[in-house]
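Heads up, one of the protein chains got dropped from this complex, but the rest are sitting where they should.
What follows is subunit A.
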Amino acid sequence: MAQKMTKFKSIAMISSGLVIALAFLLNLIGANHSIDILLVVATVLTGIPIVYFALQALKFKYMSIDLLVSIAIIGAIVIGEYVESSVVGFLFLFGSFLEARTLARTRESIQSLMALAPDEAILLKDGQEVKVAVGDVALDDIVIVKAGGKVPVDGAIISGEAQLNEAMMTGESVPREKTTGEAVFSGTIVDEGYIKVQAKKVGEDTAFNQIIELVEEAQDQKSQTEKFLDRFSQYYTPGVVILSVIVYLMTQNLHLAITFLVIACPGALVIGAPVSNVSGIGNAAKNGVLLKGGDAVDRFKQATTFMFDKTGTLTKGEPAVTNVVSFIEADWLFEVAELERHSEHHLGRAIVDYAKKTHSLTDQHLDVTLIKGQGLCGFFDGQQYTIGNRRLMDAQSIEITSAVNKQIEAEEAEGKTVVIVAKEARVIGYLVINDVMREEAKTALAALKHNGARDLVMLTGDNEKTAQYVAKQLGITSVRAELQPKDKLEEIKQRQQKGEKVVMVGDGVNDAPALALSDIGIAMGLSGTDVAIETADVVVMNDRLDKLVHAYRLAKATVKNRTQNIAIALLTVFFLLLGVLNGTIHLASGMFVHEASVLIVILNGMRLIRYQPK
């Protein structure tokens, strides 16, 4: 029954529209006698679904907008206003039809993302290639992806190699070479090559589906304004009914009372805010930024202080050894690399990668103590090595001569990081490591300032000199260097106590606590941990600072758009009320203005879909 009625809605809309048009034509040629009958027919046609759904809702003790319109239609029939009753019914159905159509378009950004989802897979079964739907691939199944094909699952390559275009995951359009053992993601495209992939995550569990899910749910996260409007509209409908009864009792004018009922429908007010959010968040998603809901948009818009983690955020996060200086004859790179193998630190990895080019490293386990924010101490062949920064040397009471110190400072003044190597408490040399700044960093930071960021702060565990150099190059306003992870939290707290709204931008690998503490946590890149992506309010999926700027501007534009929509809605109600009181607005025209205002706020919200990055 209900399903049939839903279908009947559109039939009722079209047929009543035609009947009303016919009635007006008859009116024009002066054949007035059958007009009333036609208008009553049109009213009944539109009235059936509207009253039906109003009653259904009433069964669950809910007063819906359909109820207001039903009362108005019946009231108009009672007082013999057939034109009004039919037009109100028609406009209500036509308005909801247009609303649904335009609202669907606000979802187009996310739909264009979803269109990238793979839909079929080539399954390897008993040595045969079988084409199946993506949904039929099970865990640990082996699939084949050929040139031009989409990877249907998240998994690992078990044989073959390919150039993969991962633009949809990372925003990076240059294809990446991947081979046996490496991870591939659902939705990425094989440009060239042929790979066999074992499925590790299928269906709704793939990273691609998770992203879609996150964006969809983000669009439904309500802002404070919306939460307020929601509560408001709950009491609004019954409130309007009571008010119109009062109006009737006071004026004894049924026409005025039901007009009041129709124009006070809360349409534009309720739909205005969500429409802005959906469009804004959709736009961000299309640009590779996940804004987690209306509330996150609100807080992002208010942000004035941006704090950046240096490594991996302002720099490429791929530090490489550029120079090795030794004060002794013997080569110590092998020993140092063997010890650094035990470190997870990105500087340690840089040293290991560098050493691998000239030495073949082992996988033996050595006695190594890692010291956070300083370096490591360990034994190789019974001899003690101390490898790390100046603070580590101080802590271990290892003397650095002033000549060596000068050399180190010179390197640091150029933004490079120096790792000092000491053997048996004597400095034997150092390694120079350089992490290149991101090309877009400088312009992006300038753009943030231009768009309202007052303070750009760099937080880093790196040494003061290196930090100062990078900061100066990029236009950072203040630098806090040689920080431990817990010091970063302290910095954020201090700023917040001063009343600043703090944004923390990190690569998410070890920044999760800082992302959680800040007013807005921004994770750069999907390469970070799941925890970081979950705690962050904003995820810049493609890891690019210029997209962060776009998101910041978009947050401001979205809040502005939302405010405009609420203003439009309130002004409409205000002027309609005035019109009703001075008698210029009647039932049908009131309904028309009301529906028009709903469409205007939707169209206004849709402007955000086209909002361009500068």
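Just so it is clear, contacts are C-beta pairs under 8 Å (C-beta built on N, C-alpha and C of every residue); 3 or more make two chains touch, one makes a residue touch a chain; residues count from 1.
Just so we're on the same page, contacts and distances are computed from a predicted model.
Chemist: Tell me the UniProt name of the left-out chain, picking from "sn-glycerol-3-phosphate transport system permease protein UgpE", "ABC transporter ATP-binding protein", "Copper chaperone CopZ" or "TonB-dependent receptor".
Modeler: "Copper chaperone CopZ"
Chemist: Which residue, A:Glu108, A:Asp136, A:Glu161 or A:Glu216, contacts the hidden chain when the whole complex is considered?
Modeler: Considering all chains, including the one not shown, the answer is A:Glu216.
Chemist: For a quick check of understanding: of A:Pro118, A:Gly267 or A:Gly461, which residue touches the chain that isn't displayed?
Modeler: In the full complex, the listed residue that touches the missing chain is A:Gly267.
Chemist: Can you work out which residue in A:Ser10, A:Ser112, A:Thr179 or A:Gln234 touches the chain that's missing from view?
Modeler: Result: among the candidates, A:Gln234 touches the missing chain.
Chemist: Spell out the interface residues on subunit A facing the chain that's missing from view.
Modeler: Its contact residues with the unshown chain are 1-3, 5-6, 52-53, 56-57, 59-62, 64-65, 96, 99-100, 103-104, 106-107, 216-217, 219-220, 230, 233-234, 237, 266-267, 270-271, 274, 277-278.
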